[in-house]
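With one protein chain held back, the other chains of the complex are shown just where they sit.
Entry: chain A
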Amino acid sequence: MIDFKLTPEQELIRKTVAEFAATVIAPVAAELDEKQEFSMELTRALARQGYLGIIIPPEYGGAGANTLTYCQVIEEVSKACAAQGVTMSLSNSLVAYPIMTYGSEEIKRKYLPALASGEKLGCFGLTEPNAGSDSSNQETTAVDDGDAWVINGSKIFISNGGVADFAVIIASTNRAAKIRGLSAFIVDKGTPGFSVGVKENKLGIRASNTAELVFQNCRIPKENILATPGRGFRIAMDTLDGGRIGVGAQACGIARAAYEAACKYAKERKQFGSALIDFQGIAHKLADMRLEIETTRLLTWKAAWLKDNKKRFAKDAAMAKLYGSEMATRVAHQAIQIHGGYGFIKDYPVERYYRDARILELYEGTSEVQRMVIASYVLGV
């Protein structure tokens, strides 16, 4: 049966995260955005709070919380700073998840506790210059050379790329086999032949580090493979399916920040002798914004509930991600509109929310890819 009530434990978690986000993250968010600076200090603080290992089982140093709890944390952190939401989402959904699910016991012991404690940061490398939405078109190769895999190629737009201590990457071990020839590996920073390329200059989530990973005859130990050769595409898709639930939660967080800023402004700002909020045109905009946020939350929580109850959730995760990401852009757009000209200048936070929202429609599968996923499930095409 469906229950829309959070447990007392989830309520307390939500409240404590909100307090942490408001007191530790929010005060520095605008400055980090302006300077386009990844804050190691803030990342360590997230780790100390346990937010980088939310879904990692306790035996590997994590909190062992479920997906619904994970969504509460992501939403509250993203509300304060979208980029810190990315750091968390990445650590949990894109790095911890594939290791937890597909890594050997040795790999799990080596990487998960370090990831949970913040001692090591990870990143996830799937995207390549010629493998965007067509992610199976991997040009990075991993060749079996006896005691090692030899990796060549490059990954672009990698969140945490420049600051991570290790990367989970997808590469082709058999180009002729195409999708079935892809495999997933872990590459440690400092391995000869592994370097970080250009750091991107971005529109939004500027406090998140985004960089290129370059592999030139990079030899990694044979055991640094997740599952078996040929399982890479399955691992990547499974990882992204789960990650999309977190994007729905990020969308709720960013949109709530925009909505709350707009409500506050509409109550304070007077024109024609009345507060903006007393104009029906503005009140209705705010009502629609709230409606869309709550719709996204329902979709996101449903997808989380399905995952937590071991049911198929890929379609629902794509819906939460698609609706939520486009919603966040719309809500942030209206938040600026309510602010008028003030919304366009950096004295108010809504322009940052607008820029930050935009990435949600692009990463972890563009909106076009989400529609493909949903269509394939509901239409069988």
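Just so it is clear, a contact is a pair of C-beta atoms (placed from the backbone, for glycine too) under 8 Å apart; a residue touches a chain by one contact, two chains touch by 3 or more; residues count from 1.
In this section, contacts and distances are computed from a predicted model.
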| item | value |
| --- | --- |
| Choices "Electron transfer flavoprotein, beta subunit", "Histidine kinase/HSP90-like ATPase domain-containing protein", "Sarcosine oxidase subunit delta" or "Sigma-70 family RNA polymerase sigma factor" - which one is the UniProt name of the chain not shown | "Electron transfer flavoprotein, beta subunit" |
| Selected residue (touches chain absent from view) among A:Ala29, A:Leu42, A:Ala65 or A:Ala83 | A:Ala65 |
| Options A:Val73, A:Ile359 or A:Val373, residue touching the unrepresented chain | A:Val73 |
| For chain A, the residues touching the chain missing from this view | 8-9, 11-13, 15-17, 19-20, 23-24, 48-51, 54, 63-65, 73 |
